[in-house]
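All protein chains but one are shown in place.
Our next item is subunit A:
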Amino acid sequence: MVDQYETSNDATLTLPRVQERIPTVVVDDAHVIYRVHKGATGGSSPVAALRRIVTRTSEPNIREVHAVKGVTFTAYRGEAIGLIGSNGSGKSTLLRAIAGLLPVNRGAVYTQGQPSLLGVNAALLNDLSGERNVTLGCLAMGMTPAEVQRQTPEIIEFSGINERGDFASLPMRTYSSGMAARLRFSIAAAKKHDVLLIDEALATGDKGFRKRSEQRVRELRESAGTVFLVSHQLSSIRDTCERTIWLESGVLRMDGATDEVIRAYEAFANGK
């Protein structure tokens, strides 16, 4: 069922010289199980809680979700890998496990350096101006103040938030969701990451920005990083990634060249 993608053969065919492939992310039979609070349901009344304490049963409004079930793959330096799958198939969970933000219950995730996860919900300080958020975000990524000063104009320029007047000096709460997402992407993309994980971030921008950010993803890849991209927009995966992993219900369904995987995925999605 799983098509193992033999990148080495491909690489030797297309590249004139044999490059040493350096793995940056090694995922070994990773299982992620997390506990979900179902919130206040009928079983959370004080009487029910008391009964549970007396009868020593566990809380009913916590349910375990086995989101990733034994995924194994290796990502190499310079690759851009798309992650596709239906809603709730475990793509975002897998990314968070690679970023070290969710523990794996079984198996292991090995990474080079510290992967950075860039998601649409990566909130900055909404009461502060865009410019100050750029400074903060860059410092939070570990840049020195001098680097931050040099990079700030570039980041604002790249995000394009000043295209319609001086928005950089306005608080971020006045931004549209697309503008905020663009600024967040621009901040994260300003630094060279060994491994950059992008969760649907490109989908929010307008067409012009999407083009620029796809270009930026390619640059990041060339500067020796590995990029993972989760998106439901198959076109943006097709444009940026040459390798794609298809997850379905937490299981790795297919891993291979983007065109092949997307074709199989589309057939699967249409047949459903």
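Assume a residue touches a chain if its C-beta (ideal position, glycine included) is under 8 Å from a C-beta of that chain, and two chains touch if they have at least 3 such contacts; residues count from 1.
Everything below uses one rule, namely that contacts and distances are computed from a predicted model.
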item	value
Protein name (UniProt record) of the chain left out of view, among "nitrile hydratase", "Transport permease protein", "Fe-S cluster assembly protein SufB" or "Transketolase"	"Transport permease protein"
Touch with the omitted chain, as defined above, among A:Leu117, A:Ile161, A:Leu247 or A:Val261	A:Leu117
Among A:Ser89, A:Thr135, A:Ser213 or A:Ser231, residue touching the chain not depicted	A:Thr135
For subunit A, residues in touch with the removed chain	6, 8-9, 12, 18, 21-29, 34-35, 72, 74, 96-104, 108-112, 114-119, 121-125, 127-128, 132, 135-137, 139-142, 144-145, 171, 184, 188
